[in-house]
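Have a look at the structure below before the remarks.
Missing here is one protein chain; the remaining ones are kept as they sit in the complex.
Showing chain A:
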């Protein structure tokens, strides 16, 4: 991996040094400028979207944040503090509140062209997934999805085949448009007190042919699944929604964990869709992933195998989950889970 990265950097610098005046000390860094697309909602910054800034830092060069929505100044100020951005561009217009790709994409394209960015990065969230491909198409570039690691300014690593293979690609496009995996680019705590300048961006005021009607979000006091430090997950083995609700939330509470579920559990109606962990659900990489009644299909493993510690409870000793679990307990989850919950509470 390293020789390739080195080669690319060398090549890039060599290319640059032939085209640029030699006087600049670090031509590569000078030319790199990243636009990190941040998410906001109801005047609050989605801190998960700051992973785009973390990814930008890996690239080097300057990082500009971008937010749009009504009364977005507060969000811009929040983002500007100590996150390592040079500048935050904001567009104050309520039309962008719901993050609809139809008008948000032209807005971004205008600001990308104006700012002359070489890299555009957003989190691989529902917002980023819906928006960035549209932006990439308008810029005529091939986007790179769900980037796990950045090797150089044009070489990126991403999972394919539900994480069963890892692909390293080199982009030949002039602008690199990336969505990055939140769990691979965790945000660092605001360390420096340096504050970025806030600028107003251009607003093309493109109309949106799509009208936002309503949302239905499951509000809970638990940590958010995608970014939680611990996740307790249940599968088909729980047999019913009643058993799921009886066993999983108390265990999650005892650990202070978020709740997840396998597709089988979601499809059978035991848990809400938004809790699904896997290739087509959420990707999680918590410190601890504790699962009960999940066999470990490849589609499920795709979403959780980067967890630091995996603990599994299953009655089938041959379940594939035990091949990846750091701690495995073969047993009846209806007995084991309540016992575990009790003992964790006492501990």
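What we mean here is this: a contact is a pair of C-beta atoms (placed from the backbone, for glycine too) under 8 Å apart; a residue touches a chain by one contact, two chains touch by 3 or more; residues count from 1.
The criterion applied here is as follows: contacts and distances are computed from a predicted model.
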Of the listed "Light-independent protochlorophyllide reductase subunit B", "Translin", "Probable electron transfer flavoprotein subunit beta" or "Trafficking protein particle complex subunit", the name UniProt assigns to the chain that isn't shown is "Probable electron transfer flavoprotein subunit beta"
Which is it among A:118, A:184, A:233 or A:262 that touches the chain not included here? A:184
With the full complex in mind, choose from A:63, A:79, A:155 or A:261 the residue touching the hidden chain. A:155
Touching the absent chain when the full complex is considered, from A:59, A:112 or A:226: A:226
Kindly note down the residues of chain A that lie in touch with the hidden chain. 4, 39, 41-42, 44-49, 98, 100-102, 105, 125-127, 129-138, 140-146, 148-149, 155, 158-173, 184-189, 208-227, 229-230, 253-256, 263, 272-274, 279-280, 282, 285, 287-288, 298-299, 305-306, 308-311, 313, 317, 322-331, 336, 339-340, 343-344, 347
